[in-house]
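To start, I am sharing the structure in question, which I have written as structure tokens.
Selected chains from the complex are presented in situ; the others are not included.
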Amino acid sequence: MMKEIGKLDWAFSAGRIPFQSTGKEPEFISHDKIAVLNVSEEEALIEMVIFYENVKPVGTYSVKVQPKRVKKIRFNDLIDPEAMKLERNYSCYIKSNVKVVVQFSRMNTGSNYNAEMGSMAFPVET
Amino acid sequence: MMKEIGKLDWAFSAGRIPFQSTGKEPEFISHDKIAVLNVSEEEALIEMVIFYENVKPVGTYSVKVQPKRVKKIRFNDLIDPEAMKLERNYSCYIKSNVKVVVQFSRMNTGSNYNAEMGSMAFPVET
């Protein structure tokens, strides 16, 4: 019954990893992240391509999500094939081999400012 | 006319119940919640399964929503079959026997920080 939850293709466009942070580690440090839910019986292979404003896309970043598990992926932590750029506008295209549910959120605890925003990523029609 | 509002299956992936709270009870205490709208003439039986990062899914949590009513479900309050884990990333799959509208929101009033975020849960294609 829960085999077919979600979509194979996702994207969000308003990415930006905040540089400054006044929050305490690890819950309140500034970050951009996605939460990926895999309710299937199979391991999900998540492949991501990052798009920037003035340089070529970078990728593929690969992350695995175990069956019947959720995984939070912090963009700050992505380093292979290269570290994510801080304080740069970016977008992300996300492809999975099994259907997953993807939600995007950001916590911004920069100087004299704190906020949290979240939205579903956009399920791309295939 | 309002019999068919919403979907039978919903999911969100970016759950996390904040542990610390500086807000005054009950409006400003940290929480994760969903609001479930049932506009039908029948009682809705909501069944939820919770997915974590490193342990097996837990469920089924059951909640009823009366006809033509809304119900807010705080994840902090879910204790049967077991209490929800605090400060752990989780996802939730939500199944209803009648069509409902589900919206997810979080209030985070932890130390030196306050924020509120909200988004529609993702209506799963059946």
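Read from first to last, the chains carry the letters A and B; within each, the first residue is number 1.
Throughout what follows, a residue touches a chain if its C-beta (ideal position, glycine included) is under 8 Å from a C-beta of that chain, and two chains touch if they have at least 3 such contacts.
Remember, it's a predicted structure, so these values are computed and weren't measured experimentally.
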Exercise. With 2 identical chains placed here, what is the total number of copies in the full complex of this structure file?
Worked result: 4
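Following the convention adopted for this analysis, only the chains that are shown with their structure count from here on.
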For this session: Provide the residue numbers of subunit A that touch subunit B in the complex, in ascending order.
Result: 1-2, 4-6, 22-24, 27-28, 33-37, 39, 68-72, 101-105, 107, 109, 114-120, 123
Exercise. Of all residues in subunit B, which touch subunit A in the complex?
Worked result: 9, 11-15, 18, 49, 51-54, 56-57, 87, 89-91, 93, 95, 106, 108, 110-120, 122, 124-125
